[in-house]
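Note that this complex is displayed minus one protein chain, with the remaining chains in position.
Per-chain numbering from 1; labels A and B assigned in written order.
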Amino acid sequence: MALLEVSNLDVRFALRQGEVKALRDVSFTLDRGERLGIVGESGAGKSVAAFTILNLIARPGYIAGGSIRFDDRELTTMKPRQLQQIRGNKISMIFQDPMMTLNPVLTIGEQMVECLKAHRRIRTRAAREIALNKLRQVHIPSPEKRLDQYPHELSGGMRQRIIIAIALLLDPDIIVADEPTTALDVTIQAEIMSLLLELCEKHNVALVLITHDLGVVSQVTQRTLVMYAGRVIEQGPTREIINDAQHPYTQGLINALPQMATPGSRLNQIPGAMPTLAKIPPGCAFHPRCSFAFNDDGSPRRDCREVIPGFVRSGNCDVACHMVRDLVENDSDARDPVEIQEAP
Amino acid sequence: MIAFLIKRLFHALLVMFVISVVSFAIQDNLGDPIQQMVGQSVPESERAELREELGLNDPFLVQYLRFAENALHFDFGYSYFYNEPTTDVIMRHLPATLELVFATTLLIILLSVPIGVYSAIRPRAWLSRLFMGVSIVGISIPVFLTAIVLIQIFAIGIHVSLFPADTAWGAWLNDLLSTSGGMPAYGRGDVTHVFGTWDTNFASLSRLTYLVLPAISLASIMLPLFIRLIRAEMMEVLQSEYIKFAKAKGISMRRIYFLHALKNTMLPVITVGGVQIGTLVAYTILTETVFQWPGVGLMFLDAIQRSDIPLIVTYLMVVGLIFVITNTLVDLIYGLVNPTVKLTGKPA
Partner (left out) sequence: MTTTTQASPVPSRWARFRDSYLVYSFKRDLVAQVCLATFVAMVLAAVLAPWLAPMNPYDLAQIDIMASELPPFWIDGSDPTYVLGTDAQGRDLLSTILYGARVSLIIGFGAVILQAMLGVTFGLLAGYLGGRVDAFLMRLADIQLSFSTLMVAIIVGAVIKASFGGAIYSEYAVIILVLIIGLAEWPQYARTVRASVLAERSKEYVDAARVMGFRAKRIMFRHILPNTLSPIFVISTVQIANAIISEAALSFLGLGMPETQPSLGSLIKSGFDYLQSGSWWITLIPGAVLVVLVLVINLLGDWLRDVMNPRLYKG
């Protein structure tokens, strides 16, 4: 049985102008020690998915349906007290911007020790020892000094390491990392990512990595979920998704990578933009932008326009696309071979 | 740290200097010590002589320096009315005002923090909305009017007869809403002597009752401001990433509200609070007038009516000094409490 099982998750936001569906029918699983990536553009719902796992969605958002089972316990209906015991303890989170994530008026030590004390009966001295230990694991020099320093006295890279250390304090089963390197300098990004990878491998911690960066996903994760307008449209082994994406959107994403463009010509773009959650097109949300969703005379294919595509197994991936379904049903091997060059 | 203190000291001296110049200018142009000293019957020639002797014909700068020198020795001359050194008069009246301000500050802190925090955590609760509604009414009522209303309700008593008195429920409601007054509303009553010129109201519960209505009146203006401020700041703080992160770590909501959020909230509140000291002094004058509270505010007002120039001037200097000291203290406290500020005055 999987460590984390998300089934048919439905998250909505009750806004003044009406209700908006941020997540629609999202399902995925996570095994112990497995590393899963969730990719998509901004607004696709990746962060919402991450926050919902720990039920951190604040009003006006709410879970409208579905289930999240962690270790065979249902998280969506759990009382706040019990949820508190899981947060930071069994499932930890890492946020995007390390400067905003740490409380500016409390020392690092206070922010680490309180985490330990919230979940265990432990004295401050012992807690500090554990904290120091974790700081060493994330390769922070002179950890004793850091405990008494304030966040603003440290660099961005160091802060993110400390946040990773905090995430590891109670030896969690899962770390959910929401764009952990986006706010960092490019040079630091690689360091932090490899640190995260190293620690997850070493301690057999499962990782849910949310990012828009396909490069990172390809290096770190074993499986990947692609999201679009609040739905999962493709999921499978990362290697297969990167090398042989089947959903037109995923193909578009990969083609849009600068490495994919021929030098001297324009970058490949997916025409149009992802719709705002308030104005999702009927049927397949991607169809207005999809070259496969139109007949030769320019009219949209009926099922693309009217029917939300369900998942279809193709290779080791699950793809939500009518065209792919047709191809699979016709047992055709004539998938558009997408020439993907290995990134240098 | 030292650099910060020196900078503040310099600023303080600058302000005191400006105040002293203004005070002296007032004294120079308005006061006529000769008139006060010798009365009407003395002939003009003798007055002129006296003027010369006292150095009243010296140029402005010389007179100012004399004034300043005396000021540094806390010698501001004699009050026309009381015929004693003005500093003595002020010291006699100061404890009353200080106790009033102390009681008011206590009230403000004890009430505004819980109410502000509650309104921030549960903004939609009916209690919160009630507080906000009352706040805006509170800001619209000038302090002296609040005082008068309080006197009417709690000192004189009101007899409500809105409801039909011949029915049981009517009579009960009338009774409930009526008051019989009885709270003292004039002066300080019996005070206990502590030392020097300090007589206190804090010695016994019954003596404390004299402080109640004045303190509530004075607090009624500042409370709405602080409640709204704390609420607004706290609501903003609660949207921060670090609060979300603290939740994600599994920290209890109580600790999040009262440590993570509150500490960040109080920083701007300290700054704004410090600035309000000035307004508090002005409102003290008004409150003391209504309750005939024998503090420096009432003394100042009487001095104005009597054109007691030396006393007026001394009061201005003393008030200026109080402003400067409290503002410096507030800055200092802020610098100590906020870790992102190094006390050279520049943020890290």
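Quick note on the criterion: contacts are C-beta pairs under 8 Å (C-beta built on N, C-alpha and C of every residue); 3 or more make two chains touch, one makes a residue touch a chain.
In this text the structure is predicted, and so the values were computed from the model without any measurement.
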| item | value |
| --- | --- |
| Residue of B:Ala103, B:Ile151 or B:Ile230 touching the missing chain in the full complex | B:Ile151 |
| Candidates B:Tyr78, B:Tyr257 or B:Phe323 - the one touching the absent chain | B:Phe323 |
| Sole contact to the chain not displayed, among B:Asn29, B:Asn83 or B:Ser180 | B:Asn29 |
| Hidden-chain contact residue, picked from the options B:Leu111, B:Ile139 or B:Leu259 | B:Ile139 |
| Residue numbers in chain B that touch the chain omitted from display | 15, 18, 26, 29-30, 136-137, 139-145, 148-149, 151-152, 156, 275-276, 278-283, 285-286, 289-290, 301, 304-305, 307, 309, 312, 316, 319-320, 323, 327 |
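Criterion: only the chains that are shown with their structure count from here on.
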| item | value |
| --- | --- |
| Rounded Å distance, chain A centre to chain B centre (Cα mean) | 55 |
| Sites on chain A touched by chain B in the complex | 54, 56, 58, 80, 84-89, 92-93, 95, 97, 100-107, 114-115, 118-119, 150, 152-153, 163, 166 |
| Residue ranges of chain B in contact with chain A within the complex | 240-242, 244-253, 255, 259-260, 263-264, 267, 338-340, 348 |
